[in-house]
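These notes concern the structure reproduced below.
Yeah, one chain of the complex is gone here, protein chain that is, but the others are all in their spots.
Right after this comes chain A.
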Amino acid sequence: MAKHLTPGRIVLYAALLLMAIYYLLPLYVMLSTSVKTLDDIRGGNLIALPQSITLDAWSKAWSSACTGVECGGMKGFFWNSVKMAVPSVLISTLIGAVNGYVVSMWRFRGSDVLFTLLLVGCFIPFQVVLLPMARLLGELGIANTTSGLILVHVIYGLAFTTLFFRNFFVTIPDELVKAARIDGAGFWTIFLRILLPISGPIFMVCVIWQFTQIWNDFLFGVVFAAGESQPITVALNNLVNTSTGVKEYNVDMAAAIIAALPTLFVYMVAGRYFVRGLTAGAVKG
């Protein structure tokens, strides 16, 4: 097809450009505001370029901004979130992989029912589980701890990760597993040596999905974690709502970007696998 700039194309590109600006503008405002001085913010308008660039707001947001009574910045909470998200993502993805393997390759009596129940798990609203979960965490003695939060996220994520892996594994011909069984491979050998090595794309999907969900979660964080163990989303909320005289928009913006960076990073590193993993079957031919 010839790539002439027909009027239709010009309109199309213009529309796309407009939409891109529409979506990028908030990011720009956040970035530019975060490097402005407070005077600059008060004097200029929202989308004006910064007069001079300073990283003071960033360092304050990271290490000395007040989140409620504490004034240690986002630092501690950032690591809280890392300590919560990384194990939650890995554990829920690994268990989901095994679950998906079982419900797709080793169908047993009732495995369809089990899978349907798991699917229902995807649709349970967060609010519904709050009280029972609080009670359970209390009984287990891990209320208000990072471990407790990890447990909640793992359980909640299992429905999704199982679904992802199951849908991936059903595209793999049964004959592959049959061949391995005849070769003498057992349950774990088949999983570890034959299926996992070809599960890269769906692994990426799960990791991205789970990481985004867990890192961005606010409700579970605010309910099941207190004080020292709160995740960064809760801390961000506290930081923005803690007023000590003047409103420091530049610090707020820097803190918000810090809170969003890890998910952005995950998308940049693994994003191209996302669509590929969702659409691709595992084996050709």
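Simple rule for what comes next: contacts are C-beta pairs under 8 Å (C-beta built on N, C-alpha and C of every residue); 3 or more make two chains touch, one makes a residue touch a chain; residues count from 1.
The working rule: contacts and distances are computed from a predicted model.
Novice: Leaving aside the chains you can see, what is the UniProt protein name of the one that's missing? Options: "Protein GlxC", "sn-glycerol-3-phosphate ABC transporter ATP-binding protein UgpC", "Aldehyde ferredoxin oxidoreductase family protein" or "Phenylacetate-CoA oxygenase subunit PaaA".
Specialist: UniProt protein name of the non-displayed chain: "sn-glycerol-3-phosphate ABC transporter ATP-binding protein UgpC".
Novice: Looking beyond the chains shown, say which of A:Leu90, A:Leu130 or A:Leu176 touches the absent one.
Specialist: Reading the full complex, the residue touching the unseen chain is A:Leu176.
Novice: Going by the contact rule already stated, which one of A:Gly141, A:Gly184 or A:Gly245 would touch the omitted chain in the full complex?
Specialist: Per the contact definition at the top, the residue touching the missing chain is A:Gly184.
Novice: In the full complex, which residues of chain A touch the absent chain?
Specialist: Within chain A, the residues touching the omitted chain are 109, 173, 175-176, 178-185, 189, 193-194, 197-198, 282-285.
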